[in-house]
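Below is one structure, written out as structure tokens, with a few remarks after it.
Every protein chain of the complex appears in place save one, which is left out.
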Amino acid sequence: MIDKRVATLAEAVADVADGATVLVGGFGNSGVPVELVHALLEQGARDLTVVTNNAGSGETDIAALIRERRVRRIICSYPRSAGSVWFEQFWRAGEIELELVPQGTLSERMRAAGAGLGGFFTPTGADSLLADGKEVRVLDGRRQVFERPLPADVALIKADRADRWGNLVYRTAARNFGPTMATAAALTVVQVREFVELGGLDPEAVVTPGIFVDRVVQVAR
Amino acid sequence: MIDKRVATLAEAVADVADGATVLVGGFGNSGVPVELVHALLEQGARDLTVVTNNAGSGETDIAALIRERRVRRIICSYPRSAGSVWFEQFWRAGEIELELVPQGTLSERMRAAGAGLGGFFTPTGADSLLADGKEVRVLDGRRQVFERPLPADVALIKADRADRWGNLVYRTAARNFGPTMATAAALTVVQVREFVELGGLDPEAVVTPGIFVDRVVQVAR
Amino acid sequence: MIRPLSPTDVARRVARDIPDGSYVNLGIGLPTLVADVVGPDKEIVYHSENGILGMGPAPSPGEEDPELINAGKQPVTLLPGGSFFHHTDAFVMMRGGHLDVSVLGAFQVSETGDLANWATDEAALPPAVGGAMDLAVGAKRVLVMTTHTTRDGRPKLLPRCTYPLTAAAVVDRVYTDLAVLDLCPEGFVVREVAPGVTPEGLQAVTGARLTFAPDLTVVHPD
Partner (left out) sequence: MIRPLSPTDVARRVARDIPDGSYVNLGIGLPTLVADVVGPDKEIVYHSENGILGMGPAPSPGEEDPELINAGKQPVTLLPGGSFFHHTDAFVMMRGGHLDVSVLGAFQVSETGDLANWATDEAALPPAVGGAMDLAVGAKRVLVMTTHTTRDGRPKLLPRCTYPLTAAAVVDRVYTDLAVLDLCPEGFVVREVAPGVTPEGLQAVTGARLTFAPDLTVVHPD
């Protein structure tokens, strides 16, 4: 019997280890698994590498993880925003490492990890300083840079509904990085608004099949 | 005003040129755009490179294209089946070229074309004779072979329903190569069972967004 | 007397170049103005790199959905025919050449079409790139919308970019408050100028050497 539902947020993130690489879904404030990140904060894991599009804002979720000195390194595309004060402060002080990756490459590198590929050539960034130190090759008449897969220990994502097999559907633009991150981590933990019966999701409309999901916890809105 | 619906099968394939590379959806007899292939047969284009999983069976669709000597070259993963007599006969006579590609690599090469990537490394086939002449590199501790994108002039695919923007949903396992092929061709032509009003497809459940589709024609079942 | 175009007028001029039925991504900032001025005679499908096609206008106050936002993190709506997809697929559309038009802002554009729009040489702020590089390499046409000079009067159209590149040789056309310029083998070719702008005057505020089209006209935003 397959039942990926867990009862509490604490249980969902109980075994995230110090030093883990953690993918965190979300774009701006859309689709961020806020409650899971807070559970991770409480759980206490440190020395984390966090992979996410933005670097947190205000005092919640990723910003709080940074503030509490749990994040050694962040891999993201856009760490700067109106409220990214904690990231900026730590970055200026040299207390957090930043690997800046173009947004599409960030997503594609996670996909490559989930897809079992060894890397890919992309024209994105090939003429920029983000290609420094990387292999560049002319393919199909354009310069392309070799990018490597970005696998992770844990993914924390937010979906809308799930069944006990871990099949997921999302809501509007909150889908963003979720489906890709779910494939790229050894342990994929999902917070959802609602559980449905097995068979309660349209098989034609499942976005993340349960094979990519390990634990699902319900968080009431 | 966007309206990708065309009235006839003939119109849908009218401008496929001699020498074109044509992707044809389907796995076995599931999801094959039979009527579009027959329209292409009637249209008369020759010297085609056909990319598809199987090499046709019996006397219809791809088998008929081969029989009528329209196919110079076939790129596929599994050309052998109970009914693949035309392909086998032409292959033995040296009258059709075969490029054999592992099934996942076939799909991934088309995806790379649609995704604007220059190629990827995959462990699939890296130790086999299908890697002969290709670059092999050890990545993440395993031998991986470099595979290049597989773009095309035309894709012929079958979906279930479409709206006038060309948004598509599919039916059960007939989905197979359709969504990927739609991204990889300069011209994507789709046959569907039914048209629906714009807004008649659930935006959360659209499988192929219309941006990948050029023409849609209705074929009653 | 020089009458620079207002941002809305520049947006109107850009809109005129977007054919009916196009798939379009509008970059953050100035480019978002374009959607407000495209006429109702055109059906344009707007793409957002966070996973939306068929974006509609901003919702009425109180109707905002905090998760339905665009790439600039502002609340938006979805039109009938729109769809949602994940980030990786959103970038397949961009990098894969499926967008007809990408309208981007710029810090600098070079006469070979190089674009610099993601980083200045200011080291006090952490670098941030987002989807800028993907948008620049992928769309069928890359249009740049920018002021002709910086706020302190330095030229943005240059022989070579001095800021870090976003992508090389990608820009097709530039729309500024003073002119519309095409990137051609010979460099910047001025097609249209704002009212009162003279060739000499425009050259004086441009870093790159300009060529003026024989049929140079005054910009008509509408």
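Residue numbering begins at 1 within each chain, and the chains themselves are lettered A, B and C in the order written.
Basically, contacts are C-beta pairs under 8 Å (C-beta built on N, C-alpha and C of every residue); 3 or more make two chains touch, one makes a residue touch a chain.
Quick caveat, the model's predicted, so the values are computed rather than measured.
As a test of the contact rule: which chains in view would the missing one touch?
Touch partners of the hidden chain, whole complex considered, are A, B.
I'm checking contacts with the chain that's been left out. Which of B:Val6, B:Leu98 or B:Val219 qualifies?
B:Leu98
Touching the left-out chain: which of A:Ser30, A:Asn54, A:Ser84 or A:Thr183?
Going through A:Ser30, A:Asn54, A:Ser84 or A:Thr183 one by one, A:Thr183 is the residue touching the chain not shown.
In the complete complex, which positions of subunit A touch the hidden chain?
Subunit A touches the missing chain through residues 1-2, 111, 113-117, 163-165, 167, 183, 197-199, 201, 203-204, 206, 209-212.
Go through subunit B and note every residue touching the omitted chain.
On the subunit B side, contact with the omitted chain comes from 27-31, 55, 77-81, 87-88, 91-92, 98, 100-105, 107-108, 110-111, 122-130, 142-143, 170-180, 207.
Just so it is clear, only the chains that are shown with their structure count from here on.
With chain centres taken as the means of their Cα atoms, state the distance from subunit A to subunit C in Å.
Their C-alpha centroids are separated by 29 Å.
If you average the CA atoms of subunit B and of subunit C, how many Å lie between those two points?
Averaging C-alpha atoms per chain gives centres 35 Å apart.
Hunt down the residues of subunit B that sit against at least two other chains at once, touch-wise.
115-117, 204
Which subunit C residues touch at least two other chains?
Counting only residues that touch two or more other chains, subunit C contributes 78, 84-85, 91, 94-95, 137-138.
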